[in-house]
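One protein chain omitted, others in place.
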Amino acid sequence: MTEVRFPAAAPGTGQAFAEYARRHGDFAIAGAAAMVTLDGATVVDASIALCAVGPRPMPAPAAEDLLRGSEISDELIAAACAAAVAGLEPGADIHGGTEYRRGVAAAQVRRALVKAVERARGGTQA
Amino acid sequence: MAQAEIPKPQAPRDLKWIGRSIKRVEDPKFLRGVGKYVPDLEFDGMLHAVTLRSPYPHARILGIDASAARALPGVHAVITGAEATEIVDPLPDSGPQPDKHVFRVLAVDKVRYVGEGVAIVVAETRYIAEDARDLIAVDYEPLKPIVDPIAAAADTSNLVHEALGSNIAYERTFTFGEVDADFEAADIVVKDRLHWGRSAAQPLDNAGAVAIFDTGTGDLTIHTNSISMTWFSFGLAATLRVPSNKLNLVPHPTGGSFGARFSCWRSMTTAAVGAKVTGRPVKYCEDRLDHITNGDHHGSDRYYDVELAMTKDGIFTSYKTDVIDDYGAYCHFGVGTHGNALAQVTGPYDIKSTQYRLRAVLTNKTQQGAYRGFGAEVANWAIERIVDKAARELGMDPAEIRRKNLIQPDQFPYYIPTGNMYDSGDYERVLDHALELFDYDAWRAEQSKLREQGRHVGIGLVSCQERSVYSATEFWFWFDEPAAEMTSTPEGVTLTADPLGNLTVTLYSTPFWGNSSDTMAAMLVGEEFDVDPSTISVEHHGTRGGLPAAGPGGSRLTVMLAGAIKGAAEKVKDKAQRIAAQQLEASPEDLEWVDGGFQVKGSAEARREFADIAMAAYLFATELPEGLQSGLEARHVYDHPYTTMPAKDRSNLGVFYPCMGHACHIAMVEVDTETGAVDILRYVAVHDAGTMVNPRSLEGQIVGGTAQGVATALLEELVYDDQGQPLSTAFTDYLMPTAMEVPELEIGHEETPSPLTEYGIKGGGEAGRMMAPGALSAAIDDALVDYGVHVTELPATPERITRWIAGQTVR
Partner (left out) sequence: MSDETPQNQAVPITLTVNGRTHQLSVEPRKLLADVLRQDLKLTGLNIGCAHGVCGSCTVLVNGHTARSCIMFGVQADGAEITTIEGVAPSPTELHPIQDAFWDKQGLQCGFCTPGMVLRTIEILRENPSPTREEVREGISSNLCRCTGYQFIVDAVMDAAQRLRTGETADPQGDDAARVAAEHGLRVEHLTPESGEGGATHVPASHP
């Protein structure tokens, strides 16, 4: 690989990443990245991906579909979180079982989404 | 050495060095990386040993084929378990019935835990030894693993040790005082069911040894990082089948102990087996996997049912403990960790009676050894848990219920129901100091505000004992007919002044393991002779020709060194005084020691500096008083300052751990209810370890011990699956905290001198870990009070916390 290019984000876009690990710097129990583009209160575009919950980074298309075209609200974010982790079967280990990791994943999705929305609203591309 | 009267504590006299946070004398070599730990040692012709470990928790060994391994170039020897029985006897074992749970360096007929040694390979390099190890074929017949200690206790068919006829290695109930009557009379009885999970000290350095067998003389020299090699070196000599005076154990620094460098019989024996077979120096250093799975030093793994009887006003009257302890496959320390618990089982509280039922259960796991607190930290957690539960039941503030029950200053010396004595203390003063340092009322108000914002913030407080300076009775008072009613836990030193008066202190059984033993010794000598501690040389002597010494352990060493050095200094000074008197043509009684020399009382010009006296002692025999020989040196052995024997019927265990430290820890945490993560927001620790020698070093122990307590409470766990496979066998999964997981401590000190020890010193090395688990458990409870959470199992992992929040019981 010699080069990677990313398109510039559209105006009104915010991004965020949230993860939780038991020990600083360790592999996460679960993590989520979210990107949201807003037009007023309407979600124009959304992208969500999770880490540490499957064999590879896991996109969450159902949650993205739910967000796109809808008005942003706490209920919408909660629904998107549920959709993002529905069907995930994160592998259990001594640091957390499947159910626990799914719960942590949902929380990370919400945290990433809330932050991304906040940034999209603030217009700051952190 | 029982004393009839316990004197009242006295403030130490004016001191020059004791009480100052001087830089440690040990440090430069470690800062430069030239401290030389055992893995760094090299000898001509040295070979390297590794151990083949069992992959099965429980299996019969049907056969071992080591021919391919033996044929590999560079391999000098492969020794199987059966072959090792021809070379060495079982390892020293304080367990209840050593002939029925035989503890050997290698398994013979049966393996009893994953990691147990099956064969030793000795080769030119460790790389080759590990290659050869892979070529050994062992034929195992797997047996059903014994994993759950509660089920194992009831099982009489599937046994860890068939000869024992049971998986219960020890069971007994001790009753001290009128327990039944006190429970009968109680207004309220609070009950709790608790599980303290398995963790381990895991110092960054592992156990290691280099054995050198002199084929000409039969001398066996073992360079070791054991910290208790002197006391039982004769026992190891028996294991190794060498005369005790042919065995010399030479101490070397080790990268931490926290209990894990006690005994280390396995590493020394492994190296010695190799040396005896090959006639070459052999090094055996555990790697991390060896240490975690075959290091003989897992910590307590206890299942408790505890009950507290009290009046409706919250006055505690009696306390009952029923505990099952999962010892793993052997129990080389016996149930000494419960003896430790019994030293302070009723905590700092004025409780009239107590009962203690112990079942020590064997399972197919790595055996327990020692970890900072040696079992008393677990008992601290248990009583603090139930005190918190009682407070919640009565609607009392945790500080106030404790204040109501603390032993008062005028009650010392205070005898707890088990018979142990607390020498001195002022617990309420420590509590008040901690509350003030924490600014308790203001932070309770802040907590309310934060809670209104929806944040789950909690404050937890504990008031705990730290017993220090053990005597050996705790290892045998368990038995009506003990194998040996051993009562000596001595510590000897030699103090030598050279012709220029420069001083060397020689320590026995005391290599360096991270605590500041050299600095302590140097400060104590400096104090006696009015010289800068940095000018004192500190030597570490091997066992052969050494003085009696028990080494570090049970927070004893500073106290014991103080006694030994004081005694040796008096002898040296006494001789110096007689020489000075001769030189000054005065009577010895007319001289006094002033600032590094002897002078005629009230006449500073008639004076001899210590250096002048030393020169005379070495080179001018004709100037010496009649009957004195040349030289200026003294040996002194200090015995335990106060021990009494247990009652024959064990209704009273006697005094065995009297130098009683105390601490109050207050933690403030925030719990993330979605992930179960615990964030420590503030942490206050106030300690009373008697007179402090080097406050900065003591604080280092407090911070480090507290960090380990945080780890025990939240992070570290030696997990076994239901098939007996260990799942946390590397630091990737055994979550030793980084700097990001441990708090910044705000530390306070009180100094209530011990009436029993020189300068009033008490031990303080284990303290932090004896308090932090209780404080954090209480803080988590408080943070999650809306969910009714009561922490009953450690570590309180994030997953367990989310399950408690969801209302599920873990234990």
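Each chain gets a letter, A and B, in the order it is written, and its residues are counted from 1.
Heads up, the rule we're going with is that contacts are C-beta pairs under 8 Å (C-beta built on N, C-alpha and C of every residue); 3 or more make two chains touch, one makes a residue touch a chain.
Quantities reported herein were computed from a predicted structural model and do not represent experimental measurements.
Residue B:P28 is the one among B:P28, B:G45, B:G165 or B:G596 that touches the chain missing from this view.
Check B:C464, B:L745, B:A783 or B:A796 against the missing chain and you find that the one touching it is B:L745. From the set B:T51, B:Q202 or B:T673, the residue in touch with the chain omitted from the display is B:Q202, counting the whole complex. What subunit A contributes to its contact with the hidden chain is residues 15-18, 24-25, 33, 112, 115, 126.
As for the chain not pictured, it touches subunit B at residues 21, 23-24, 26-37, 39-40, 42, 72-74, 127, 201-205, 253-256, 258, 287-288, 512-516, 696-697, 699-700, 703-708, 730-732, 736, 738-740, 742, 744-745, 768.
Definition applied: only the chains that are shown with their structure count from here on.
For this pair, subunit A with subunit B, the centres built from the Cα atoms lie 47 Å apart. Interface residues of subunit A, counted against subunit B in their complex, comprise 20, 22-26, 29, 93-97, 100, 103-104, 106-107.
Within the complex, the subunit B residues that touch subunit A are 672, 674-677, 715, 717, 719, 727-728, 732-733, 735, 737-738, 740-741, 797-799, 802-803.
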